[in-house]
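One protein chain omitted, others in place.
Each chain carries a letter (A and B) given by its place in the written order, and its residues are counted from 1.
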Amino acid sequence: MKGEAFSSDLWTFDFQLSTVNRSGTRVLPKLTRAQHHDLYYYLRLNRRVDEQLVSLYRQGKVAGGVYSSLGQEAISVGAAYALQPQDVIGPMIRNVGAMLVRGYRPRDVFLQYLARQDGPTGGREANTHFGDLARGVIAPISMLGELVPVLAGVALAAKLRKEERVALTFVGDGATSTGQFHEGLNFAAVQKLPLIVIVENNGWAYSTPVEKQMAIRNIAERARGYGIPATIVDGNDVLKVYAATHVAADRARRGEGPTFMEAKTMRMKGHAEHDDARYMPKELVERWRRKDPLLRFEKYLAQKKLLTAAEKAALDARIENEIRADVAFAEGSAFPAPLDAAQPVWA
Amino acid sequence: MPVMTYLDALRQGIWEEMERDSSVFLLGEDIGAYGGAFKVTAGMLEKFGSERVIDTPVSESAIVGAAVGAALMGLRPVAEMQFMDFIACGFDQVVNMAAKIHYRWGPAVPMVIRGPAGAGVHGGPFHSQSNEMWFVHTPGLKVVMPATAYDAKGLIKAAIRDDNPVIFFEHKFLYRRVKDEVPADDYVVPLGQAAVRRAGRDIAVITYGAMVWTALEAAQELEKEGLSLEVVDLRTLLPYDEQTVLASVRKCNKVILLHEDTRTGGMASELAALIAEQSFEDLDGPIVRVTAPDTPVPYSPPLEEYFLPNAQRVAEAARRLAAY
Partner (left out) sequence: MATRTSKARAPDATTLERMLYYLKLTREAEWRIDQVLYRQGKIVGGVYVGRGQEAIAVGSTIQLTPDDVVVPTHRDFSAFLIRGFSLREMFANWLGRADGPTRGRDGSLHFGDMRRGVVAIISHLGSWCPVACGVAMALKRRGQGNVALVFFGDGTSSEGDVHEAMNWAAVMKLPVVFMCNNNAFAYSTPAEKQFAVKSLAVRGPAYGMPGVSVDGNDVLAVYEAARQGIARARAGGGPSLIECKTFRMAGHSAHDAAEYVPEKLLRQWARKDPIVRLEKLLRARRILTRERIREMDQAIRKEIDEAVALAEASPLPEAASTPQGVHCGADCWWRKTSVVRSQQSVAGDHGPRATDNGR
């Protein structure tokens, strides 16, 4: 059953996304041409890395599963790009784009998926389960929702040390059903922590559609229960995601506490490459294909004359070269020595 | 007699119990429309309907807790953990709710929590765990792990009919790799009974799950060298069949305890204590354990290979023990 509209008498949760605050100061700086190119670069890089991973998977070269971020790149890239170097993110399996923005290179992703020794976990972990405090990335685990309390803790540390650091984590629609999600959010709210939680509502948790996941229509409604301001954005619009995240980070840095963002999007493929997703209605997927975030942004840039054909070609070529070189490097990399498995488990 | 895989045998066992007893129902993530991540429940939604095959939100704690509540009301839920690793998300409900209700205030809690466990499929740390000992260490539960297709069907039926909370570990590596003749009719394999898979004289190998096959592989190899291994499949870890274990030790006088689980606090440590306590005089050599090292299950193939006990390691251990 579809979620029903609720009565707003107790709480109004939407806050207007404004690029100008009450005293008239511009909250959201205008993006420069170069920044627009950055966004385009990362969107396309995310897309191409993803396609390359799928290709490697189909060649039988990936030891485990591949979980695509096709169609959801604007959320990862837009959000991560709005953060500052000292901020920390907690990505999930479809947030390779955010990890790239934070400084990981395609080769890191390929080495990881290909389980090589020089990968970020030395072959110990799979897919996006890697991180690095220097890049401000906390690795996820497979259990959903569990990063929320962890990133709340990161935010707590920032608050205790009076740092201007923001913690941001992504969760999926499915993860919002977990107790971990609840405990982490409630804690962040009552402690007024500098935490941003971005829910990527892509319509599906494996084969479970959102209508079977929850009885509300908008996941943002959950935020009311915690007293956290929430907003809903078009997750396939990188500029909207960027803007919303920037405003949220700004709030956090000013000590105004957490923000909840629901980014609407669609999972364009199955849960993983091994899932043919026959349970997904094809017309639905096709409808969302017309809203492809990369295509939309390209169109926008062309319209606003922010990216010439030559500039685009140059960026595309650069990406192709990087990918080609990084795949070759990764494929040529050594596997870990067996004894590495028995490295001490303690620090 | 039909030959079928471990996975198909599981499906058939669950299917038959669903047909036999209308109080049996299934709940879990992606088990209905999708048929389950490994397709164990494929076809069941169509056959039994959405009231008895329930696709749940992502809520392991609620899955286990709701199963407890339904069991208190006389239904017989079979809850799936998409991967047994995720049972940790509902740990409290298993060990404090389900396990202790009967002891504390009386009603039976007839429920099964089942799901794929074990390594060998490049699943990484969260899709490969053997966490049976968390539950073997919890009085009130029963813990089962079949190694053959025949047992998969017989044991799941027994588990569903048992009036206690049963934690049913299926080994994902065995799902499609192990086949057996499985009777198409109703039969159960009783809980709490081990099975001697291979009779031998020189060394008893006590094991369970996928390692049963590893032990058999080693035994075949060593037969050529004139070394005779007896392989005992525990099948149920709680309560486990002490008699069969001790009988094998008495017979062979040397024992290897083998499991895929990590070393410290693994089932082998429990068995070693039992054997030392009860069969000290029967031993002609030290008790030997062959287990995984004390680490999370690593992802990369060479690391995972190192992690998992294999036939060569078992054979080496057997040769050393034989020479003692």
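Here is the rule we use: a contact is a pair of C-beta atoms (placed from the backbone, for glycine too) under 8 Å apart; a residue touches a chain by one contact, two chains touch by 3 or more.
Just so we're clear, the structure is a prediction, and the values are computed from it rather than from any experiment.
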Touching the absent chain when the full complex is considered, from A:189, A:205 or A:263: A:189
Message: With the missing chain put back, one of B:19, B:46 or B:163 would touch it. Which one?
response: B:163
Field: Contact residue for the chain not shown (choose from B:35, B:140 or B:200)
entry: B:140
- request: Could you tell which one of B:13, B:77 or B:200 touches the chain left off the display?
  value: B:77
- request: Return the single residue from A:57, A:81, A:113 or A:226 that touches the missing chain.
  value: A:226
- request: Return the single residue from A:94, A:212, A:271 or A:296 that touches the missing chain.
  value: A:212
Query: In the full complex, which residues of chain A touch the absent chain?
result: 1, 3-4, 6-7, 10-11, 177-183, 186-187, 189-190, 192, 211-216, 221-228, 257
Field: Residues belonging to chain B that touch the chain removed from view
entry: 22-23, 51, 54, 56-57, 59, 61-75, 77, 92-93, 96-97, 100-110, 139-140, 142, 163-164
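Methods note: only the chains that are shown with their structure count from here on.
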- line: Listed in rising order, the residues of chain A that touch chain B in the complex are 63-64, 115-117, 121-127, 129, 141-145, 174-175, 177-180, 205-208, 212-214, 279, 335-343, 345
- line: The answer for chain B against chain A in the complex is residues 29-30, 33-34, 37, 55-62, 82-83, 85-86, 88-89, 122-127, 293-296, 298-307
